[in-house]
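The complex appears here minus one protein chain, its other protein chains still in place.
Chains: A and B, in written order; residue numbering restarts at 1 for each.
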Amino acid sequence: MSTDLYKNSWEYFLCQYAIPVCFANNPLSGLFILIGIFIDDPNAGFGALLCSFIAIMTALFLGQPDNIISAGLSSYSAVLVGTVTAALYPAFFNQPIQPIIWVYMAIATIFCVLVGLGLSVLFSQSNIPVFTLPFNITASILFLGLQARGFKIPVDIVNVPQEVVNSTVSNVDWGSVMYGCLLSAGQAYAVEGVTCSILTLIGILVCSPLLTISSFAGAVIANFTALALSSGPYDAIYAGVWGYNGFLATACILFFMVPTSRTTALAWANSMFATSIQASLIPVFKQNDLPIFTYPFCLASVLLLGLATSSIPGEQRVEMPTIP
Amino acid sequence: MSTDLYKNSWEYFLCQYAIPVCFANNPLSGLFILIGIFIDDPNAGFGALLCSFIAIMTALFLGQPDNIISAGLSSYSAVLVGTVTAALYPAFFNQPIQPIIWVYMAIATIFCVLVGLGLSVLFSQSNIPVFTLPFNITASILFLGLQARGFKIPVDIVNVPQEVVNSTVSNVDWGSVMYGCLLSAGQAYAVEGVTCSILTLIGILVCSPLLTISSFAGAVIANFTALALSSGPYDAIYAGVWGYNGFLATACILFFMVPTSRTTALAWANSMFATSIQASLIPVFKQNDLPIFTYPFCLASVLLLGLATSSIPGEQRVEMPTIP
Partner (left out) sequence: MSTDLYKNSWEYFLCQYAIPVCFANNPLSGLFILIGIFIDDPNAGFGALLCSFIAIMTALFLGQPDNIISAGLSSYSAVLVGTVTAALYPAFFNQPIQPIIWVYMAIATIFCVLVGLGLSVLFSQSNIPVFTLPFNITASILFLGLQARGFKIPVDIVNVPQEVVNSTVSNVDWGSVMYGCLLSAGQAYAVEGVTCSILTLIGILVCSPLLTISSFAGAVIANFTALALSSGPYDAIYAGVWGYNGFLATACILFFMVPTSRTTALAWANSMFATSIQASLIPVFKQNDLPIFTYPFCLASVLLLGLATSSIPGEQRVEMPTIP
């Protein structure tokens, strides 16, 4: 029994890396993705390990039942706190990550677990999962708090002459757009890299080839929506930054609903909707120098999964998705 | 039976124009209002027709039961997306409405229906209607998204010398204030015009003379609240922009509650409350160049209708308001 628990712990430990993005409760998927993160961004990989360890400790301290822990409920948002903070910190604070930041991340992870449990209680009545909202809330507080603490080094924005930029754009490089669709998978962890993206896609492939194809198509739809809702230069689209919310939004609907042609259409609509929300919220978040995280995915999916579950006659929610 | 359905479709088609403002499920009301909108702002009228057509198609595609469609549940917010976007676009984007904008509006309408169904599920537990929240959410995303796409032409604000303006004001023209109260009815569709306003009031009169008088009194109360919470010049008050949230807020309480002297007092309090929220949120929304839409009406009414339903002993909610 102890061996069994030991084995289960390892399985769980790996699962939580796959859940936030792949909606896959499979240790092999988790292993692929964790390796991918480590290859493309070692800091993000270290963040994932650190924060998932803290999250498990917190859940044990709170006396959470083992089966909840092993379903990853308490810590899959924590993994994102680790990878996203480690990956985005240099760009948003204009300096490399310092040792003290890991301490802040560890403390934020404890609260991420608490927020996740609290939100689950509030959401439980509507039968809607909390998605990655605990991560979004915690990461927002962490980023704004670090700004208030004075970690952000101000940079003169002289090197972005807006008008010149506007005149030279308008040409869309379609090859780069498709490359951006591929990068979307890794960007769900805020990691920009082709290895991480391919290993993430392989991780989902292990669970469900259909989910992999549909989600990739969701990322493509997201990027086309982004082209329709933004103006050049399209560097962010080429980097996959505009695809990950649509990628997640598609995977989420098809994970929770029995896949039919109508739910697939709804999943792709969710991708468009999430990307539209992303386009509209980015300037609002920029006023506080905050990245958009996965808020667009969460907002769109709360509404459309609620709709899908209760309002569409003839469609069915998957009985026991076990996660997340 | 087919003739019946055909007749019902027309009735429904007209009803949805009356519901978002009049809370009237009456085709004649809808006809009056649609004519009023077309006379004062043909673009807004075309937007109403376009978006209601798209909304019905979306609802049919989703397999919504006929009676829900014919109760207007799925599309009365869509009508507002059409009229408000068409009416406000020129002022907020500093250019006339282009053909491509109609395409964006049509796509936004699809999401408006989805958001409306999703929100209904989330709100159903509290027995609170979604009011025009689907419209508010969709229109916010649409306006912010169109800004991000670069449709907004920046204008030098040289022609509004703030200090000169402040020195010449302070005189309230009471005739214009009363005229503004009348215009409030049309401003609920973002249409500024006396014909549309009078036809809207006639549309409600057809259903309930009492509701008409109370709601007009609600607009008067809203405008006096606005005088107390804003500083001159009062052009916006004269144009009815400060009255429509109070107009809607009053009509909404008296539509859902059995009218008594106490619920009428509450309805007028709701008008004051909605207008106060409008005064406080306008500067917040202006930071993102966003109109206030009917958020103040929705926020005030969610709280006060919740209160009216459950907490006041001796008052009663109308049994079956059928809409909205």
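Descriptive notes on the structure:
Rule of thumb we're sticking to: contacts are C-beta pairs under 8 Å (C-beta built on N, C-alpha and C of every residue); 3 or more make two chains touch, one makes a residue touch a chain.
Because the structure is a prediction, the values reported are computed rather than measured.
Set against the missing chain, the residues A:N171, A:S261 or A:Q287 yield one that touches it, A:Q287.
In the complete complex, the residue from B:M178, B:V194 or B:A279 that touches the missing chain is B:A279.
On the side of chain B, touch with the chain left out of the figure occurs at residues 125-126, 128, 228-231, 262, 266, 269, 272-273, 276-277, 279-284, 287, 302-307, 309-314. Remark: the residues of chain A touching the chain excluded from display are 62-65, 107, 110-111, 114-115, 117-122, 124-125, 140-145, 147-150, 287-288.
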